[in-house]
Each structure stands twice: as C-alpha cells, then as structure tokens.
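Let me give you the structure first, and then I'll get to my questions.
Just one protein chain is left out here, and the rest sit where they should.
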C-alpha cells in the first residue's frame, strides 16, 4: 500500500465529508464540556482545506499537507486549529519532497504528527484530549506487521469512547474537573473520524 | 363655617387615608400614561406629612400648612412634589398668622394655591393635569354664595373624569400625544381626593 | 428580578457610598444627602456646575463630576427627580462666589424641583442660572407643551459648559455656551428590552421576542414606533435621519457623535452602529470631529442605544477638546 497524492486528497475530502455530517454532534459534545464550537471550528477549517486542495495539482505530498496545515492554522483558531495544524505540518515535513509514501514513511509521518500535537498541547494520554485517540492509533500502526483497516477503525472508535470515563486535565473541559466525566471528548471524536476516513480510503482490508 | 386648626389637620389626615387606599389605583393611572409612580409619590409624601403634623401642636394655620408644604417638597420629588408643595406653601402664606380662617379667607387661600400650581407648572386648563380639577373647584367656591359640599365633591369628580378625554400637553403624559387620551390624569385623580376629603371634613351639607 | 443589590429601597444610598469608597480623592458627599461633590469644591472664582436627576442612568451624573465638568451631581431615587432641598445643598456646596449653573434635563419633575432649589438659593443670595436640555427628537417639540426630553446630549452640555467654567468665564458666559450646545445637539434612541426599577421588582413594560421600539425614553417612556428588530444599519439610518430632519446638516459641517448604550447592550454592538453612522456622515461630507462610544446615559439594564449629533463651531470644538478628569469622561 502506498499513500499517493490522489489517495491523500481523497483522505482529506472524506474526512471533510464526515466532519460536515457530524458537525452538530461534535458541537453537542463540546457544548457539554467545552464552549460548543468544536464542530463549527472543524467544519469551517476543513471546508477551507477542501476549497484549497481540491482544485490544486500537487507534485509532492508535503506540498499538499502543508496547504492543509496552513489553512487549518489560519482559519480555525481555538485549541483544535493549532493542534491539527501542527499535526499536518509535521506530517508534511516528514514527507519532504515525496510524491508518494510507502507504509513505513507514512507511519513515520503519523508518529511525527502525534509528537507535534503532544509538543504543542503538552497533553498526555489520559488527559481526555485527542491524544487519547492519536497515541494508541499510532502505536498500533507502528507495532503491527499487518495493519488491518477494520482494526484501525475499531481501535480509534474504542479509544474515542474510552474518553467518556476520563476526567479532563487539559483544554477547556478541565475547568469542569470531575464534571467532565460522562461525555466523549470532542477532539477525540473528530480524531476518530480522521482515522475512520483514512481506513475508508484504503479500500482493501489491509494496509501493507 | 370656619377652617380651624383641628379641621385642617383632619383634612390632611383624611386625604392621607384616601391616598393610601387609592395608592394602587393612582399608580395604575400613571403606569398607563406616565411612569407609574404617582400613587407611590403621594403615599410616601402624605405619610410623612401625617407623621409630622399629627403629633405637633400648631398655633396658626400657616405653620401647619407650611409643614405640609415643606414635607412634600423634601420627600416627594417628581412633578407632584413641587406642585402640591407649592400649593400648600401659597395656602400657608395666604393664611399668615391666622389661628382660624373664615370662608372668605380660606377661599382666597385656595385661589392662591391654584395660582401657585399654575405659576410653577405653567399648565392651563385642558392640558390634562391637576389644574383641570383645581381650577373649576376654585372657580366654584369663589363664585357661589352657598357652597354645597356634595356639589363640590361632585364637581371635582366630574372634572377629574373629564380629563380622560383630553390629550396631555404637560407632564410626562404629553410624550404620548394622542395616545394619552382614554386615561384619567393621575394628578387630577389625587386632586379629586383632596377636595373630596375637604368636603368630608365639613360634616354639614353646606359651607358658609 | 436579577440584580446585585441588597435592599431595593436602599440602592441609591448604597451606590453613593460605593462611589465615595471607589473615588475618595475625587468625590465627597454631603452627609445626609444624595449629593456627590468634587473633592475640592467649592472652587473659588469658578462658576459652579450642578446637574442631576433620577438615578438609574449611571454613570450619569456623578460620573461627570470632576475638574473640567460638573462640580456636583444630585441623585434622586431611581427614575425620580431629586427634591429641591437636595439640589439646594449641592448649590451651596459648589458656589465659589461666581454663581452656579444648573443643567436640567427637560422633565417636569426635574425642572420644577431644580427651579425651587434655585429660588431657595437666590433667597440666600447665591446667583443661579438654569439651562434645560431637550435633545430628544423622538418627542414633538412645541412651546405649548412640556416639550422634548433631555437624554444623552446632556453630557455634552456638561462637558462644554464645564470647560467654559474652567476658563474663568462669568455665569452669563457659561450659561450662554450651555445654551448654544443645547440648540446644537440632538439625540434619538431605541430600545430592544425593558428594564426593572429595583423597588418595582418587575419590568415597566414588555416587548415581543422580536420587537424593538424606536424613540423610547430613558425611563421606558413609550417611543414612536414598535417594529420587528431591524439590522443595525437600518436602525442607525432611522436614528440619524430623524435627527437630520430636525437639524439639517450640510457638507463641511462639523459634528461630534455620541453612540450611547442604554446599559444592556454590548460595546461591540455600539461600534457596529457607529460604523454605519460614520459612513452616513462621510457620504454627506460631514466632518466628524470626535466620536464617543459607550454607556454614558443608561437606563439600568435596558438594551438599546441612542445616537447624538452635536453641531460644532470653533468655540464648541475647542471646549469639547479641553481636559476633564471626571471618572466617566476623562480627557487630556
């Protein structure tokens, strides 16, 4: 399996579609434990991403992901803008000048993206943030010799759901302390959609 | 008939009682075409008047009415405070050093009070103010050789009711223009109570 | 009623105590009164300026007491004119030998109570002059009626008359410039929500969920028209045009603008209104000398705004620019 430019674009387009569909749901989660804009933020940002990348012809993956990153950074604001922006910027840097990435290279890029999120947001696993989906997913793709797309999807979903029982230590939900328990973290929910979209875009059952 | 100090006091006490009874009604009228405080203003003011004059022994009528005037002036505020205050101040001045007033003297005093209201407020008859009660009542007591108390009461009541059809030219109700038509003027209503109380205090059918 | 108060009947007294506590170097009070006076009053050789009226319009008027503006403000009960004895105390406290100017908003109650105070002061040999501000173009003007109300434009009278007094001008001169401001200033307001007088405990009126009212007074007096909520641009146009009908302005005229919030409207919205007002001035070639945006003459927590236009000549512009250290109108 290779991450080609076409497939990367498709990933972003699919993710945008899922975000637009789930916009209200994401916002509801954020209303419960944040400020009720996560769906709006993501929807606004990825709509702009698609507007930017869809008509553009890219020669390299890093150019594409840099456009994704810069668009998110300049259009989203809030906590999720810089976090997703940093993730895609690190992914872009990791794929410097490549027109396609093999599995190893791509996994390296995802790890760099996760490190970017953690460096920027200073959250650890268990703090009830998007890291609680990103870290186990990256661990999985790094550690498995065969990546089963359905497993990847399931894992992301499961980890998202597990954030429900956590007490938020980072982000706006942390002001609630124990009252943040009982709601899925909105950023974990959008991150699940990102990996679900990734799995969708590789039509086969495995990623090799 | 003579206005003695006892009777003057009784007039003020009766008026206060009527005001307290009709407080909500006066306020409702003012809510409709003013700022809804006329009942409160009058009730506050005359409660203080009674507190002041009831325990005090007066030697002269002017001392009593001066206390009424000064209490109203310093406790009521709004439009009605200075107007009623001025009326009683002029009445006091007209009765200078008298321990009782005959009919002629008293009527002179009421005329002086009316002139005070008109000088202070610059309203004319027909402007939908307390003047619309005061002026016909003073005309009546000045022009009749025999004053029938029931007639005085009836006249004041009738003139109060006639303010309903007038368009306010003075006071807060004037901002409403034509929309002020249809409600009795609150100050006319309190003035009616003043003259009704006066009639009550002279127990006979005539005032001679 | 959702208010940060203790006793609905003690709000004015407690507010005054809180003001003195907050600004002890600028304000003092006369014990037993609701009068707030400049700390250094009476200023010898300067005409004293006294204004006031019902409370609930804060920062009016105590916020305008200070060097370059008022010498004293008299606070009545909420939405009720103060009594003459209170005003008289203020007059005595600020008379520095050159006489005292009373700046009165045109409401029957205010006019009568201030007039009586003036008579008391004159009886004690204090020279007093009075000006009556009637800037509210929502009300039909007429010499045969009570006439127009005094609203936000009053603050510009305070400012300019205060600056004139600071020059050492005579009572007649200060009165004359105050009258000039009054003849050049017009205001038009609108409201979106009512307000609740603490002692009443419930709103004085109600508006529909989507209703606004053009021309409403600062005590909740009915306006001239209730309509569906309009966009800010349309509201701004309505207010400005109503003013211009009454006081036409031509190209090259110079104005000061005040976009005044009634208490419950965010500053953000006032600036959005100003955007349109400024555009209208630009279109007409009118020179905007200065713009004030904020809560200057409020109506408790009422949502809404008023627009004030003051036509300036060189004298008025210069006096408007003069310094002031009033708490709510600082200028340097």
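All chains are identified by letter, namely A, B and C, in their written order; residue positions are counted from 1 within each chain.
Methods note: a residue touches a chain if its C-beta (ideal position, glycine included) is under 8 Å from a C-beta of that chain, and two chains touch if they have at least 3 such contacts.
Since the structure is predicted, the reported quantities are computational estimates derived from the model, not experimental observations.
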Shown chains touched by the chain that is not drawn here: A, C
Residue touching the undisplayed chain, where the options are C:85, C:173 or C:301: C:301
Which of C:30, C:171 or C:293 contacts the chain that the document leaves out: C:293
Per the touch definition above, residue among A:81, A:109 or A:186 touching the missing chain: A:81
Touching residues on subunit A - with respect to the absent chain: 31, 35-37, 40-41, 73-79, 81-83, 85-86, 120-121, 127, 169-172, 174-177, 179
Subunit C, residues in touch with the chain not shown (by the definition above): 2-7, 11, 14-19, 21-23, 55-56, 58-59, 63, 192-193, 210, 212, 229, 231-233, 235, 257, 259, 263-275, 278-279, 288, 291-293, 295, 298, 300-301, 303-305, 323, 325, 330-332
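Please note the rule applied: only the chains that are shown with their structure count from here on.
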Chain-level touch network, classified as line, ring, star, complete or other: other
Distance between chain centroids, defined by C-alpha means - subunit B, subunit C (Å): 33
Distance from the mean Cα position of subunit C to that of subunit A, given in whole angstrom: 56
Centre distance in Å when subunit A and subunit B are each reduced to the mean of their C-alpha atoms: 80
